[in-house]
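Complex shown without one protein chain; remaining protein chains in place.
By letter and in written order, the chains are A, B and C; residue numbering begins at 1 in each of them.
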Amino acid sequence: MKTTLEELQQLLANAAFLKTFGMMVHSCAPGECTVVVPYAAELERPGGVLSGITLMGAADVAMWLAIMTERGTAEQWLTTDMKTAFLRGARRTDVHCTARVLKLGKRNAYGTAECRAADGELLTHHVLSYAFVSA
Amino acid sequence: MKTTLEELQQLLANAAFLKTFGMMVHSCAPGECTVVVPYAAELERPGGVLSGITLMGAADVAMWLAIMTERGTAEQWLTTDMKTAFLRGARRTDVHCTARVLKLGKRNAYGTAECRAADGELLTHHVLSYAFVSA
Amino acid sequence: MKTTLEELQQLLANAAFLKTFGMMVHSCAPGECTVVVPYAAELERPGGVLSGITLMGAADVAMWLAIMTERGTAEQWLTTDMKTAFLRGARRTDVHCTARVLKLGKRNAYGTAECRAADGELLTHHVLSYAFVSA
Partner (left out) sequence: MKTTLEELQQLLANAAFLKTFGMMVHSCAPGECTVVVPYAAELERPGGVLSGITLMGAADVAMWLAIMTERGTAEQWLTTDMKTAFLRGARRTDVHCTARVLKLGKRNAYGTAECRAADGELLTHHVLSYAFVSA
């Protein structure tokens, strides 16, 4: 891998715009990354279900880090397209989100992500496209 | 309209999970709603571009409120599917996001949303599906 | 416009892979194109509803031609991503499909398309991304 779990963890910790979500890197492998979103009442929408924004944020971040496992942390990759299917609501549970790169080209990347509750239930399924931004 | 702008504004103000984004209702009409996300440095991702999470959050909320203009605030509607195309990055600008309901059935709704910078440039384009959740 | 309606019509007539669908160009304007799919029983799926493949094909072709109205017919543009929402079934009706380019960059294009029945009812809504392929 071009990037260690510690480097990815550091990157997340420094990202002010993600502070609300309290995400942590759980594990990574080449082209793959899992983040955890610990349960927090303030991430729930009315009705006591984890907000969709949180789940989409987790998927977007997990894919961002998954690309870095192959390409390092210096390059800038941006999300160009993202689709989310909300399959089940998450209630009072930590969420694990795993992203996998299916295609990594010179300028484009594509992959899937899935968020699961602590009991393993599939909550959301995502497909994401990223583009490399040359400096 | 089944809901006034003041009711929608109140709803947003009460939604703790949206506090980070600082969104406000700008205007609404039957089947349509525009929210504003005022510029805030803490919503930027590394590189000084507004985070995708913020833009997706704005679109999701704008559609949620657009449905309420037709159906009132008592019913519970949840996002079942959402796709976002990130067309341009937003730098140091307020963002206006307008959602429009294209189809509103008894149990399902579908529509589009678009986020624009203060100068009118199209930043993101979204399509969203919502489902009515009977109590 | 960089391309006339006659040129677009000729292009369609020459495309063997589209022969099944019987599409014709109805009208075009800069960044916009409408194609018609005349009713044909052999395009129906079991149950007497127009097949989704036909509607997706119409949207893909309409966007392809819409890009040509701005860029001419010599350049090669390919679909990179396409999403379709099937909102209502089409029964025994001609279908009009209108595509509109929302963003046209040097290398990428993005737009929407919608298919409507003869009575104006919205059948499907599509978002499409295209990429320019340099020779």
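Observations
One rule holds in what follows: a contact is a pair of C-beta atoms (placed from the backbone, for glycine too) under 8 Å apart; a residue touches a chain by one contact, two chains touch by 3 or more.
Given the structure is predicted, the values throughout are model-derived calculations rather than measurements.
When the omitted chain is restored, the residue from C:L8, C:I67, C:A85 or C:V101 that touches it is C:A85. Of the listed residues C:M56, C:A99 or C:C115, the one in contact with the hidden chain in the full complex is C:M56.
Seen across the whole complex, the unshown chain contacts chain A at 83, 85, 87-88, 102-103, 110, 112, 122, 125, 127, 129. Residues of chain C in contact with the chain left out of this view: 14-20, 42-47, 49, 51-54, 56-57, 60, 76, 78-86, 89. Within chain B, the residues in touch with the undisplayed chain are 81, 83, 129.
By our rule, only the chains that are shown with their structure count from here on.
Among the other chains, the CA centroid farthest from that of chain C is the one of A. Legend note: the chain whose CA centroid lies nearest the centroid of all displayed protein CA atoms is B.
For this pair, chain A with chain C, the centres built from the Cα atoms lie 34 Å apart. With centres set at the average Cα position, the gap from chain B to chain C is 29 Å.
Residue positions 81, 83 of chain A each touch two or more of the other chains.
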